[in-house]
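The complex is shown incomplete by one protein chain, all other protein chains being positioned as in the whole.
Showing chain A:
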Amino acid sequence: AQETQLFSLVPAVRNPQKSSDLPVSSSSTSLPMFRNKTFSVRRRFSDFLGLYEKMSVKSSLHGCVIPPPPEKSVMGMTKVKVGKDDPSSAEFLERRRAALERYLQRVVCHPLLLQDPDVREFLEKEELPRAVNTQALSGAGFLKMINKASDAVNKMTIKMNESDTWFEDKLQEVESEEQQLRKLHAVVDSLVNHRKELCGNTAVFAKSMAMLGNSEDNTALSRALSQLAEVEDKMEQLHQEQAASDFFIFAELLADYIRLLGAVRGCFDQRMRAWQRWQEAQSTLQKKREAEAKLLWANKPDKLQQAKEEITEWEAKVTQYERDFDRIGVTVRKEVLRFEEEKAKDFKGQIVKYLESMLQSQQRLIKFWEAFLPEAKAIA
């Protein structure tokens, strides 16, 4: 069932012609619940954040791993607005576009989210009202938000006594994995930068070789050196493409999952808060019962009636909250398993893609040098 859903709705995000325009979200689908087979709408960046906001507060989605939206980068966006037409702002736009696209793809991959009316509205509706309450997301960023909530949970006075260690163990796993990914991401970041440096140095070297070739008075050697300069130029191109690969396939994958793991932690926190609410309700109920007992002693019949009503009310709440807690526990377990499956598939897919890009790069490298070899042999 999971497989068919993957292909039944394919969202894509296109960057507009002018940087001042809004990105376009296009989707193609075969699902009957949508009006058309393909449809495109214009969406602001804040709309994407708004979608997350809407989903994150729904009680029906409590315990679910809701994909976090891309980070809002103040500096990058300012550069684009100023109208700077340099490669770094083009790169920034591409980075954002790809991130928005991955975000939507993850959202529609989730069976519950796909059914969600807000998601459908986002994909289909012509005009969306401006999203509000996105400060938490755009300002401090997603992970800071999660961590703040986590701290609040950890400060609670009553500690849960887990009969089933699954939750504790799993949370620890998630936390340690997040640490490892952070470390890996830092190294991949370093790789991207070093490769960009290599790009620059190779280009400079190629020019220098060309100059040397011009100076060389032996004709055959001169030609060979010029050819070498051309090969190095091609190498620069290869390095450039590989750096893009390093970044868009590898680094961004890691960055996404660091935040996704944050979202997973968020689910565990939600479960904790559900438990807290249940415990607090139980203690409130206890207090109400004690109050009732006091009133019985004091013999105040009308107040007693009210007390009895309150007890009934809180007994219902306790039952409700206990049920909520159990339900959220079940959801979290299911979600974590689903997430882990997705993650394994995602990682495998991306790593294969990355290795394939490296493979192609090496094959092209072979062609370049094989073409150069006869030139070198021709030197006399």
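Keep in mind that, in the parts below, a contact is a pair of C-beta atoms (placed from the backbone, for glycine too) under 8 Å apart; a residue touches a chain by one contact, two chains touch by 3 or more; residues count from 1.
Operating definition for what follows: contacts and distances are computed from a predicted model.
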Name under which UniProt lists the unshown chain, selected from "Ribosome biogenesis protein BOP1 homolog", "Myotubularin phosphatase domain-containing protein", "Retinoic acid receptor responder 1" or "Sorting nexin 5":
"Sorting nexin 5"
For the chain left off this view, which of A:R14, A:K37, A:R130 or A:H194 is in contact with it?
A:H194
From the list A:E216, A:E230 or A:E340, which touches the chain that is not on show?
A:E216
The listed residue (A:R14, A:R44 or A:K348) that touches the chain absent from the view is A:K348
With the missing chain put back, one of A:S88, A:S208 or A:Q305 would touch it. Which one?
A:S208
On chain A, the omitted chain is touched by residues 177, 180-181, 183-184, 187-188, 190-191, 194-195, 197-198, 201-202, 204-205, 208-209, 211-212, 215-218, 220-221, 224-225, 228, 347-348, 351-352, 355-356, 358-359, 362-363, 365-366, 369-370, 372-373, 376-377, 379-380
